[in-house]
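Every protein chain but one is kept in place in this view of the complex.
Presenting subunit A:
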Amino acid sequence: MGRPKPITRAAKALALSLIVLLVLFPFWTILATSITAPEEVVANGGWVVWPQSFSFRAYTDIFEGGVITHALTVSLGITILGTATSLFATITLAYALARPGVFGGKPVLIMVLFTFLFPPAMIPSYLVVKELGLLDSYPALVLPVLVNVFNLVIMRGFFQAVPTELIEAAKLDGAGELRILTRIVLPLSKSIVAVVGLFYAVSYWNAFFNAMIYTRQDMWPVQTLMRLYVTQGASLTENAASETGVANSPQAVKMAVVIMATLPIVIVYPFIQRFFAKGVLSGAIKS
């Protein structure tokens, strides 16, 4: 295509720098506000871009026990157990549906794909959870979102690409289906299991609505709890202050909570990113 003109290159560089800045700036100011000394945050009107004085008071405050610590623990537990259960149900179903001519494969596949067109509505889903007696229980945060159709479809696509010869050869050697799955198919599908696992983990960590309607406030994970403080005013500071007995800059504490709720995502993100680089998804999306 030839080398672009200098002016075009400069315009592109400018546009891209601006985009990167727009994406990263909000994270930066949140982080800066959370690690600035409370007096400076207050003096500056609740926001900081370039901290002059550092303090981790906001973090020690939220980790001195109390509601936020509890909510973070709940989030972590739901994420770990939920991801494991979801992966199990997704892998088993995807594997069975990936085998050609399996008994019941076609109707089950149609049944699953139909849910794409007509996803469950809010009120009927609520009634199902209620009828099952799952209200105010942690399984209510996992079971209603156990298998994601999109994740199932890309996983199945990946399993189908495992060469049939390998499976036939293993069968001739007397290997059963479970053995084929765990010894042949899964080791060849590590990258897709990782990607789908991370998708599940991120969605469990980020979920807030199901917890809000299905569970009591003292069971809430951090995202649900954050809603109270973030969009509904300053109740967090009152809460945190009464929990810990110290006053802090309300904004700094708020931002520290936001950072804590974002941190796990930022930590696992490079791993997800690595798999995108390999083109795992672009290939899967095409199908």
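The rule we apply is simple: a contact is a pair of C-beta atoms (placed from the backbone, for glycine too) under 8 Å apart; a residue touches a chain by one contact, two chains touch by 3 or more; residues count from 1.
Assume contacts and distances are computed from a predicted model.
Asks: Any idea which of "Polysaccharide ABC transporter ATP-binding protein", "Dihydroxyacetone kinase DhaL subunit", "5-oxoprolinase subunit PxpB" or "RNA polymerase sigma-70 factor (ECF subfamily)" UniProt assigns to the chain that's been left out?
Replies: Matching the unshown chain against "Polysaccharide ABC transporter ATP-binding protein", "Dihydroxyacetone kinase DhaL subunit", "5-oxoprolinase subunit PxpB" or "RNA polymerase sigma-70 factor (ECF subfamily)" yields "Polysaccharide ABC transporter ATP-binding protein".
Asks: From the listed residues A:Leu152, A:Val196 or A:Val253, report the one that touches the chain absent from this view.
Replies: Among A:Leu152, A:Val196 or A:Val253, only A:Leu152 touches the chain that is not shown.
Asks: Looking beyond the chains shown, say which of A:Leu81, A:Val112, A:Ala170 or A:Ile184 touches the absent one.
Replies: Of the listed residues, the one touching the omitted chain is A:Val112.
Asks: For the chain left out of this view, which of A:Leu76, A:Ala89 or A:Ala194 touches it?
Replies: A:Ala89
Asks: Of the listed residues A:Leu81, A:Val102, A:Val193 or A:Met219, which contacts the missing chain in the full complex?
Replies: A:Val102
Asks: By the contact definition given up top, give the residues of subunit A that touch the hidden chain.
Replies: Residues in contact with the chain left out: 1-4, 12, 15-16, 19-20, 22-27, 29-30, 33, 44-47, 49, 88-90, 92-97, 99-104, 108, 111-112, 115, 117-128, 130-132, 143-144, 146-147, 152, 157-158, 160-161, 164, 168, 176-178, 181, 191-192, 202, 205-209, 213, 223, 226-227, 230-232, 251, 254-255, 258, 261-262, 265-266, 269-270, 272-273, 276-287.
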